[in-house]
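We show some of the complex, not the whole, and keep each chain where it was.
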Amino acid sequence: MSDNSFGRLLRVTTFGESHGPAIGCVIDGCPPGIAIAAVDFRADLDRRATGKSRHTSQRHEADEVEILSGVYEGRTTGAPVGLLVRNTDARSKDYSKIAEQFRPGHADYTYWQKYGIRDPRGGGRSSARETTMRVAAAVIAKRWLFDKYGITVQGHVSQIAGIRPRGFDAAAIEGNPFFWPDASQVAELEAFMDALRKSGDSVGARVDVVAHNVPPGWGEPIYGKLDGDLAAAMMSINAVKGVEIGAGFASIGQKGSEHRDLMSPAGFASNHAGGIVGGISSGQDVTCSVAFKPTSSLRLPGDTVDVNGQPVEVITTGRHDPCVGLRAPPICEAMMALVLMDHALRHRAQCGDVGPVSPLVPGSVP
Amino acid sequence: MSDNSFGRLLRVTTFGESHGPAIGCVIDGCPPGIAIAAVDFRADLDRRATGKSRHTSQRHEADEVEILSGVYEGRTTGAPVGLLVRNTDARSKDYSKIAEQFRPGHADYTYWQKYGIRDPRGGGRSSARETTMRVAAAVIAKRWLFDKYGITVQGHVSQIAGIRPRGFDAAAIEGNPFFWPDASQVAELEAFMDALRKSGDSVGARVDVVAHNVPPGWGEPIYGKLDGDLAAAMMSINAVKGVEIGAGFASIGQKGSEHRDLMSPAGFASNHAGGIVGGISSGQDVTCSVAFKPTSSLRLPGDTVDVNGQPVEVITTGRHDPCVGLRAPPICEAMMALVLMDHALRHRAQCGDVGPVSPLVPGSVP
């Protein structure tokens, strides 16, 4: 078991290394009849891609998706959907140095300790390149969720280092290279990121992701909680160090009388729960906040050891993101969409007898 | 699938409701030869139990564990270990009112939306009573981890509402009813909790849990990440709204040059990673921080709806915890121990050929 699969009933298996010939995935458990074509992957893969602005890694990948199976005459058949993306900009270079020493804070060391062997080319399997396939797989999930339930999933960056949005305008998010919800701060962020890049250092970021129109009743109460699965999903993304649902850590400081979301026939009075109570969706927006650490591949020298345990100083060259969180919203959206679709299928498996859910409390916060 | 099992290779399945005849669990995948007896469950179950101080629910359960299977002449045989605990203090009372209306912030509503039927007695399956069996199962995991690797797992409360420890003394933790690491603050906490209880309200808390002596190499890189599994494990505990590994959300504000843990033959210079990099343990302490929301069962009235969707005002009577996080350290320890043992088994399944790990970098922070 090395667990490169995700989900119970909608099950995505990914493979491929950063600088290998290709990356790919198999999406198993898709309901039949979903309309999908290679062109449909373009938008979200572009949103995730490097090289779209000077603030991300300058690797330029074509990210052309080939549908290998599971689709016939433009619709899923119920058979596994195989997707393939060739790596086209994996620069050939001498890996001997990077193979010999471990970047501090990077998975180099832990992979080597685990397996006794390591693919050093571009980070190998530990590269965020793997997340391409998560985004691709979720294109199908997003479509199904929207077509069937009207569900939309939207992520944005809500903090870069110490900078937070002053306002929130959903329409602004896709209009700048930072998925930032306040257009008035973009110039400030450009300047900040330019200075950071020149310094050779990196910073962390926070990403918020929300799903609208999730019906009540999805999730399972104990170890298959909707929030538990979301937490695992987000924590499985490279560089993530924390996950919150709803009020998250702020709920520590809340009174119960403040935190609980009062209900009336007009709807919920608030959404501190983040749309999940007892592991099951309540009908409100499902909200999640994710912490991305600063990337560890820096141009600043740092102490480390080599494969013989000898002390060395390491400097990382090559193409890297100074703030990996900047490209993360589509990835967080992808993981949320995959979790939601998986739970939609799980719910109807067990509770298909219960009949369609008619919520007593409208989901939206007035 | 309703997913009342936890773990891949060490697999714990729990069952039982708060006011049903019994709760229990089946622990499957235990290595043979582990010494275990009914008496061994006593200490941790007592640490978790209600009614030990006036600051928790006043339900008094005997929590007597009966070993039903899987142990012969005091040792595990490799067969599934069945454990049973009879409920002895589930008060018989009239549930008709609680069955008709939904406490805001409680799983009452979401269970009802999901299943169309609900066991209202003491919260039914959604009660924290279920966590008794997690703690019991983890007694075996803790023993195996310690006997084989010297691993210890220790949790403490690191925040109650806005109060944080001023100092840290590991020896103090078990000496007060709050798992609090600074004895000098206990009187203050007593007063705070007394006032809270009288007010009928509740507060949140933070729990930190750390595992010492975890060898490098445990965890799986993509969807079976050690931190991903820890996040799911912690989020599966009742009332949890957030999980951090290592520096967690604070890493957003860190520079990469600060966050990365430099390495030398003398050891790591810091532990912002929380002992996990790329989903795999590094040999440092594995650290996790968990946010518990304030409980929703309050004596303060609140707006809600009944099963017919009509507006009503609800007041929760009965025995409840004003701060459920106060009893949570043994539960968080249990989940971490179960995750670690599961990953120990998973690691040797795949990487048993690699041979024993000899870390190049000592794990402890100097």
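Order as written gives the chain letters A and B; numbering starts at 1 within each chain.
Throughout what follows, a residue touches a chain if its C-beta (ideal position, glycine included) is under 8 Å from a C-beta of that chain, and two chains touch if they have at least 3 such contacts.
No experiment lies behind these values; they were computed from the predicted model shown.
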Could you work out how many identical chains the complete complex has, if 2 are displayed?
4
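In this text, only the chains that are shown with their structure count from here on.
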Could you please specify the touching residues of chain B with respect to chain A in the complex?
1-6, 8-9, 14, 102-107, 109-111, 113-116, 125-126, 130, 159, 161-162, 201-206, 216-225, 227-236, 238, 240-249, 251-265, 269, 272-274, 276-283, 291-296, 298, 300, 302-305, 307-311, 325, 346-347, 349-351, 354-355, 357, 359-361
